[in-house]
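Excluded from the complex is one protein chain; the other protein chains are retained at their positions.
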């Protein structure tokens, strides 16, 4: 039942790393909340913060009871390369006899939970200002379950992409791509906000300051995801954590600089939303490769991701796809590019070859093998998530709950309708009127 | 003077854990400040942020000079089961010769300081919008000293509840119950805010967004308190830290879900203040048991705590007790329930029996022993803190300082009166008028 002091020490050091990383990752909910709250119009500002709270609460409940088991359940007769089974209503003390394994199970669950709850949060941005609160709660719980399978495929040792040797350290495909594509499907399904594409409509941000503060919080929180995703520090893995952290900041430097240059070039001004899209999309794009990325890899990958992000915006406008807080540029295009970038820039680690499953990308192996695996994984997850997302949205919208608020409710705003918040918020309507009457 | 490398390593690893936890705990002051600032009316928004700064400054001064010594002083001729003595104006370099002990003393002082300053902060919420600033400063310093004794009883190895075998890992009784009961006494003593219980009074929140952001910050900061309270990671204690962290998030999931369901059921809306009360009260309730709690324990304890919290609100209203930021539901009812819950759910740890002083609760031992100890501790601390709080409030209110602001000052607001802040704040009055003229 007990292990040697040396083994105890390995468990201790690795567990402390992922526990601390989880703490950091949870702070990202503050960031998501503020970014979304500051980006929507003032009448829905509080509602979107509440939705971010709900993501942790009901998303967490959904993950603890079922989702975690679908990803990492180990009940041998059932679990396979496609799906996990077991560990439902997870209770590590029950499931593990060895004390080190018990402790590790708690730490690992905490880390996975912190990561999973961010996936449903992504969708909250896409449906902002027009999804009913109760329907959103249900949607969030189901997104957690949809996301559980890609996590199994990519990260569980039984998963088929894991066995194929896919490289995705920190959730580029299994978190951001899933959230991004479901977000896109949801925003198309829900249709745009009222008068969003009218000729003289005005785009309102309730608070650009809060949106930028949220961006900052996400930026720093991402160190927890990327550095934490090396799953420990022993056996020299701390070095991969350090590399992941440097890659995170370098990619954001690339993405930020690119978006600033493009914004100045195209509009003569520094557009706040382009800046936010540029920075966050660049960090998403490096999540797949981060732990083995060189600084200049990250700089290039982040820059390209920001360029993609910004060029997708006019397309969304032309196709009248209303994406209130930039889910498509931040999570979708960048995660697709991030997965592809691995196939190009991935380099074998000089000491821990297993970090990249002994694979290398085009640039370092002149082989299209890894690129192919990455593309297959990307395509599979896109098709799977889109299908499941559409199915779930269809079912909810046809259920008695319904999906979209009425035109009247949308006009009044969710802060009043869903939360009964008058007071300061009522006052803000006066302020908004001279703007919105023109629309 | 020097120890072996092995012992050095133990000190190093444990100290780093509590130092890092302290850093996290200090961030909770941002959370308290924002939650309180967003929950009061706009005319006192800045004042309450300043009070949270003051808590660290003067509370810290009070703790360093006297409070820490009353809790953990080790001057043998005087200190006993009731009170500590020594270590006043604490200077570890002077008090410890051994370098490891010196370092550990610094780390331990930092951790205790971070915890103690949160106790006086709790009271700041209870007296919001009507206590004079100077009187509040004095009150804060004295609360720190009041709180020093329960900390001695529960956590110091000489303390009588410690010897009795009470289980309170992270300040359920010694921090939250002390703060909660003094807060209740203070808010009753101060009487409600003007026109608070008038027929057509309007409850204003200066910023629900900020209140929710503050809730988020507290939520993540609590990982530092609960995981840090295992006092290190060596000897397998990292496992208890991991369990404490999972218990923290699971209890908040339970509390959040419960409060959302109750809110929808009772009001058809998701009330923001019920959500905040539910989440924070559930985390308070798990502080006592966290390190040995299973996920489902935490889920139940948190859910019950949220239910208690929400059911106490109508009582406060009926008795015309004005509790501006929810000190009673968040800190008082939940800490009482949290201490009792230990007596029910506490399980012996399979490896570190001393974690629960070799005690187990009703469910795992069919003995009322631990429950009795928990109840005795609860009752003693309630009676002691209420008495001391009342004494202190009486003395301050009869002193030349006085306690409550004048009616005129309350109407104008502390931001102008105490801080001379016109400008944007003056502007906000215009905005508020259509609401407040009705009262």
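In this document, chain identifiers A and B correspond to the written order of the chains, with residue numbering beginning at 1 in each.
Simple rule for what comes next: a contact is a pair of C-beta atoms (placed from the backbone, for glycine too) under 8 Å apart; a residue touches a chain by one contact, two chains touch by 3 or more.
If you're wondering where the values come from, they're calculated on a predicted model, not measured in any experiment.
Chemist: Kindly state which of the options A:217, A:300 or A:373 is in contact with the chain not pictured.
Modeler: Residue touching the chain left out of view: A:217.
Chemist: With the missing chain put back, one of B:56, B:149, B:190 or B:233 would touch it. Which one?
Modeler: Final answer for the missing-chain contact: B:56.
Chemist: Please output the residues of subunit A touching the missing chain, sorted low to high.
Modeler: Residues of subunit A in touch with the missing chain: 13, 17, 20, 24, 42, 202-209, 212-213, 215-217, 219-220, 223-224, 227, 233-234, 236, 238-239, 241-243, 245-246, 249-250, 252-253, 256-257, 260, 264, 267, 269-272, 275, 279, 294-296, 299, 350-351, 431-432, 434-435.
Chemist: Which positions on subunit B touch the chain that was left off?
Modeler: 2, 8, 11-12, 15-16, 19-20, 22-23, 26-27, 29-30, 33-34, 37, 45-46, 49-50, 52-54, 56-58, 60-61, 64, 89-94, 99-100, 102-104, 106-107, 109-110, 113, 133-134, 137, 210, 415, 418-427, 430-431
Here, only the chains that are shown with their structure count from here on.
Chemist: Given that subunit A is a copy of subunit B, what angle of rotation, in degrees and a multiple of 5, matches their CA positions?
Modeler: Rotation angle between the two copies comes out at 120 degrees.
Chemist: Mind checking the centre-to-centre distance between subunit A and subunit B? Centres are C-alpha means, answer in whole Å.
Modeler: Here subunit A and subunit B have centroids separated by 33 Å.
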